[in-house]
Structure formats: C-alpha cells, structure tokens
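Input: a single structure, listed below in structure tokens.
The complex is shown incomplete by one protein chain, all other protein chains being positioned as in the whole.
So, subunit A:
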Amino acid sequence: MRNRLLAGTALIVTLVLLVSMVIIYQSFARILRKEIRMQLVESAALLAKSAELEPEGVVYEWHEALESGSSIGVPGLFQFWNLNQGTTLSSPALKGASLKPFHGELDEIVVRPVKLPDGRPAMAAGLLHLPFLDAEGIEEMKQRGQVLTPSDFPQVLVCARETESLDAKLRRIQWHLIRAGSATLLAIAISTAFIIRRNLRPIHSLTRRLDARSLQDGGPIPPTPEDLPRELTGLANAFNRTLERVEAARERERQFALHAAHELRTPIAGIQATLEQAVSRQRSSEELQTRIHSALNLAHDMGATIHTLMRLARLRGGLEMPVAESFDPAALVHALFQEGADRFSARSLLLQIEGPMSGPLLNSDPELLRVVLATLMDNILRHAPSDSDVSIVIEENSEGFSLQLTNSAPQLIHHELVDLFEPFQRGQQVAASEGSGLGLSLAREIVRLLGGAITLKLQHGQFTVALTLPRHGRHADA
C-alpha cells in the first residue's frame, strides 16, 4: 500500500508540475516574444516615419543624422528598399550585410522569424510603406516645378532583432523550472513518504501485535491502537469483533474436542482396567466371562457416545439435512413413550401425557424428531428421582407443534441451566457414568435444524424442557 500511495502521489505531482512548468514556460516565452514583437513594430513604425519624400527623392532622416554625426535615434538592424529606384540602405549595425526583404499589404507590419546574415536566429518586422510628404516639401517641389507623389516611391522596410539571447534566456528559464520542479517533486516525495510512514505506523504496530497474538494459544485480542487513523478505527474494531467471534467459536470447538477426548479416554481407561484385571491372575471362566461382558458393555456405551458425537458433528457441519415428510407428531410422542412405559415403571416414575392423541400433520423430519424425543426420554429416565411424577403436555395449532416435558430435578441448580445445552455438560451432582452429557446438545442442534426452538426451565425443583416446531420445517429440498 505504501509503495502504491507513494507511486500514485509521485505520478500525480509529476504531472501537475510538468503541466505547470510547461504553462509557466510558455507564458514566459510568449511574453518575451511579444515584447520583441512590440519593439520591432515600434521600431518599424518609427523608421517608416523617417523616410521623407523631398524634391531630390526619398531622404532617410536617420541616415542624414548619421551623416551629420548624430545618433540615428533608432538602434538595431534594419534596411530600407526603395522599390522605385531599386536602391537599398541598411543600418550601420548590419555592417554592410543585407537582410531579406519581405512585407505584407501597404502599411501592414508583418513580423516573422528570420535568419540574420551571420546565421543567427532573429525576429523581423517587414513593412511596405510610402514616404511621408509634408506641406513644406510640397511647397519646395512646387517652387522647383516638379511635384513628386509618395505612391511613386514605395519603400520596404525590414527591421530585425536577434533572438539568440532570448532563446538562451528561455533555456535558462527552462532549466530553472526543471530544477525547481525536481526539487519540489523530491520534497513532496520525501514528505509524502514520511507522512505515509507516520500514518502507517499504527497499522504496522497493530499488524505486529496481531502477528504476535497469532503465535499465542489464546490470550486477549490486542486493543485498537489509539493512534490508528480515524478512517481505519471502524475497520479495526470490526476486525476485532470478527476475531473475537472466531476465537469464541475456536474456544468452543477446543472445549468440545477436550471434552470429547475426556469422554472417550475415561471409558477406554475403564475397558483397559477391566480387561487388565481380568487377566491379572487366574480366574474362573465364569468370572472371566463376567469381566469380558463388563468390558463389552463399556465398549457399547463408548460406541453410542461416538455415534452421538459423530451425529452432532455432522449436524453442526451441515452434512446431515432433514427431510420433509408429513406425519402426526402427537401420535409419535404417544407411541415413543408407550414403548418406554416399562422403563418408566421400572424406575417407579408416574408418566402423564396431556394433549391430543393425534392432530394436524407436521411437514418435517419424523426420524430426527424421534431422536430428540428419545434423547429427552432417556434424560428423564436417567435423572428423574424414583417415585416422582413426569408430565408431558402436547399442544398443536395451525402454527405448529409444541411439547413440554416436566420432571422433578431436586439436584439441579438454576445457574446450571445455561450450560446444559453445551456438549458434555452435566449437572454438578451428576456423575460421568450417568449419560454422555451430549443429549441436550444433540436435541438443540436437531430442533434448530428443523426450524424450531428448545428451552429449559427450572421452577420449584421441577425441570421443564419446552420445544416448539413450525408446521413447515426446514428441510434439504427447501
């Protein structure tokens, strides 16, 4: 970014300076050339007036003055051509050399670049004019009996001024402008680089801190530097917020992996210990069989935990999508809990189901809902105290289906509710052997996937799981 800023700034400044210098130079050149042109026009006008028609012919006052030893009054290089007489008279500065005659219309001064006889460049004004004839001259001609007419004596006047010194002056101006422009460009480049560097310093500092942070495992996210340009503060804050969310998700995944490792390590340790004890000494075949059965049961439990973990991972990763099928959710609840009636009786749990035996059809995934219901039933069977009541309330309307399962949970503490949806979280009084701690996480993932909601409530020692499902759930084809 710094190089692009620098290159961009340099390019723009160079262009601006170049255009400015060209304009300045052109202005200077125009003014100086105009000045010469005006001087030439003035000289031509002045010299034209020095040609006077007298009885003897055309007389040049400047020449008379020169001959009388006075100053010619008009400096420079000029030359007259008397077209009638075919004569020419040039200024002393020409030192006998001759200019090239040119002119426009009568009394129209034409200025053009020319080359002097010595080869130097010059500007020249050419003028076709008539000598002037004053009253005194006319009187004198009348006295002599011959009156001449100015139109019979057309004059061409060319006056020139070398421009070599002007070109040299312009070249000097050009050089000054280039030097000034280069110095300005350099100064601007240095200043821009300094300003860019100074402004990028907080970004570099932030980058360094983020780099250092990326090497650490966890730790606080570096705060937005106070000296960060205002324009970047919003971006940095947004980046920090995103990073925080990513870190939180990463931490959740880390915790998930840690818990998963723990949940698998412990049953592996149990299996290993059981088998190690089985072979640690001579045992009867019955005893060996009992121990192998124990290990097998542990392996089955571990397999179930892994299956649940895999399903949770598939659901979280979007690899498992629900299907859409019309079914009666109330009938499903009744059928499932009817199947588990013996298990409720075995634990002396009194189960009461309120609500319709059947109702409006739900367009959702019956298999996934069955997993949710089975999970919630297992939780009740595992954690509800013996000889307690379990109530299930089914409600259906045009919007969807809702279910409330309530059981006694005297050991559950209110603040534990928040964590119960997290994988591997059990109540503080619940041992590792009492379930994998994945059931409610799995239930929540599935219910979310079906477009519904699941909430937990604890009131007066009664634990309620409430779930709602929309009439038309999300599914793979949606």
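Everything that follows uses one rule, which is that a residue touches a chain if its C-beta (ideal position, glycine included) is under 8 Å from a C-beta of that chain, and two chains touch if they have at least 3 such contacts; residues count from 1.
Throughout what follows, contacts and distances are computed from a predicted model.
K.L.:
Quick one: the chain not pictured, UniProt calls it what, "SigE family RNA polymerase sigma factor", "Sugar ABC transporter permease", "DNA-binding response OmpR family regulator" or "Basic membrane protein A"?
P.N.:
"DNA-binding response OmpR family regulator"
K.L.:
Check each of A:269, A:288, A:304 or A:418 against the chain that is not shown and name the one that touches it.
P.N.:
Of the listed residues, the one touching the omitted chain is A:269.
K.L.:
Would you indicate which residue among A:151, A:182, A:242 or A:277 is in contact with the undisplayed chain?
P.N.:
A:277
K.L.:
Considering the entire assembly, which residues of subunit A contact the chain that has been omitted?
P.N.:
Within subunit A, the residues that touch the unshown chain are 258, 261-263, 265-274, 276-277, 280-281, 294, 298, 426-433.
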